[in-house]
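Before any comments, here is the structure.
Note that this complex is displayed minus one protein chain, with the remaining chains in position.
Let's look at subunit A:
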């Protein structure tokens, strides 16, 4: 603990960056596990610095004193059993001393029992889905930084927001001081759920469930990123955890449950074309524009939608490719019927495409079978 305070002091004295964190070490720990990791690291670094000073001290002493240019004559010794045994055993003992607290911490990290809340985090290419298993709702969490800020090679790129690439539309919300268990899995490829300040990193593996846990000690917002290469937009799927008071959490959960109910599109709703187009534009820009671009022109290996055979041909083919994917394009079956229908309608009637079709949610539902 003493060490941590020293570190914090050192951190306070160094020039700080956007998040007011020391740029030279871990982010300020916000969970017991992160604090323990920080302490362990500091302690190991102290041992390392001592070893480093001794080893480099000896080496540079030798380099300066035992050189021919100062007239040093070589002494032809080449073994000494006692010394050799000593420098085998002493490092082994130092390692044993390091191993003990590390092992205890491994056991603490791996103990995911007695969770207060369980949330499933699902990695998608390239966003996160969160399901509140205990409360029966879930939502997707996507990068909120506009593409225009990212693409510097375009003229007139707007200035980057302070939370560039670390902001999402819907953060994960958890109550302070509660033991939160995160189940990770993935929809397509391996992702990794990483929030440095909370000391959590867990790969999300398609077809398997893994778990980890944290207890956030303070109210605040903590940010991380996907840390397993997952394709094109690996760098663009941040994780934002908003820690709120217990009361705020309850209010939020109630609101989310109500919203989830409302958002469940009424299957009998009659959609007008304009409604579908507006919804489709929104779905396109948060899901498809990364590859096919906002103007539908595509780029590199990603085909243009403007004038494409699929987007201007029969709509069955269009629905099929969105639901099943092809080559580098993942399946978008995870979107709702309304989302798929609206985005297809949008694609068939934008970027210079004028099929005049419009696809209804019921058609998508039928195509899924």
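Note that a residue touches a chain if its C-beta (ideal position, glycine included) is under 8 Å from a C-beta of that chain, and two chains touch if they have at least 3 such contacts; residues count from 1.
What we mean here is this: contacts and distances are computed from a predicted model.
Protein name for the hidden chain, per its UniProt entry and selected from "Vitamin B12 import ATP-binding protein BtuD", "Peptidoglycan glycosyltransferase MrdB", "DNA ligase (ATP)" or "Cytochrome c oxidase subunit 1": "Cytochrome c oxidase subunit 1".
Residue A:224 is the one among A:129, A:175 or A:224 that touches the chain not shown. If you put the hidden chain back, the residue from A:63, A:255, A:278 or A:333 that touches it is A:63.
Although one chain is hidden here, its contacts on subunit A can still be listed: residues 17-19, 21-27, 33-34, 36-37, 40-41, 44-45, 48, 51-52, 55-56, 58-59, 62-63, 66-69, 72-80, 83-84, 87-88, 91-92, 95, 98-99, 102-103, 105-107, 109-110, 149-153, 157, 160, 162-166, 184, 188-190, 192, 194, 196, 199-203, 205-208, 210-212, 223-236, 299-301, 327-328, 330.
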